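Apart from one protein chain that is not included, each protein chain of the complex appears where it belongs.
Now for chain A:
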Amino acid sequence: MPQSPERLLDPAVLARLKGLRLRAERIVEGFVSGLHRSPYQGFSNEFAEHREYVPGDDLRYVDWRAFGKSDRIYLKRFEEETNLIGYLVLDVSESMTYQSGPTASPRRESGEGAPMSKLEYAQTAAAALAYLILKQQDAVGLATFDDRVRTLIKPSGSPSQLTPVITAISEGAGREKTSAGPIFHELAERLGRRGVVMILSDLFDDPEALLAGLKHFRHRRHDVIVMHVLDPAELEFPFQQPTLFKGLESLGELLVDPVRLRKAYKEEFDRFRNEVAAGCRAQGADYVLLRTDRPLDAALTAYLHQRQARLR
């Protein structure tokens, strides 16, 4: 019995699929058939050429004149759309490897922890985005980083671009700290034409440096989408028993009673997240929270709705 597309987008199901490419294909197929529209619709508004209508396309862009002449339905394509360059910036630092176990999430109905680590979730999202962009014949590039730029693949619209991109995405995590601020500065200098910079990271860095880096992207006229990937345990801090928290990225360890510290922790964490979100908004960048226990499309859909509304 075939599974529904929505079911396929469940991170728990995706986690069981082998191969990042397969995951990306399933996500995009499910996503598109579920929404009947392209996730990248409306990224630009300068007409360049026509293309044939496919189900799900926005009827607002149907060229009725061409339809009257040729009796075929074409859509008007815009200048920038055809030249869209998507820059995927993936954080592969050690903190991204965190995945809460079942004991950390006793409130979950399934009784299990997050189905995949933040890195796996971000990798899946990045692969899906690359697949989508290339499928729309746009160009996609990739940069991975921890405390330095690990991989940098120049953008290309060739269908063969998908293989090196996914290969690079699939590489294991680094063992270094997140150093997003300086990296963003570096990437802002190294990325070529302006495009859409999609950052997938937990952003565990100094917010001030981080926002300064984002500002640099904006200064280069990039459209920036910050996809903040977080584990539900990091958001809710659901631990009940005294726990020794061994810090990733060589941050030491702490033995605390989580029940007593939950409120203060959440206050600290929310302050950080709000600061980042507010900073993004202030610079015209989009902020999208991606929880690793939620279906990937839910967050993307919500975000795209917002973006569409803003562009209209």
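The criterion applied here is as follows: contacts are C-beta pairs under 8 Å (C-beta built on N, C-alpha and C of every residue); 3 or more make two chains touch, one makes a residue touch a chain; residues count from 1.
By our rule, contacts and distances are computed from a predicted model.
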> The complex lacks one chain in this depiction; which UniProt name from "YCII-related domain-containing protein", "Carbohydrate ABC transporter permease", "VWFA domain-containing protein" or "ABC-2 type transport system ATP-binding protein" does that chain carry?
Replying inline: "VWFA domain-containing protein"
> Taking the entire complex into account, which one of A:212, A:248, A:277 or A:298 touches the absent chain?
Replying inline: A:248
>> Counting contacts across the full complex, list the positions on chain A that touch the omitted chain.
In response: 94-98, 101, 103-104, 118, 202, 204, 231, 234, 239, 241-249, 251-257, 259-265, 267-269, 272
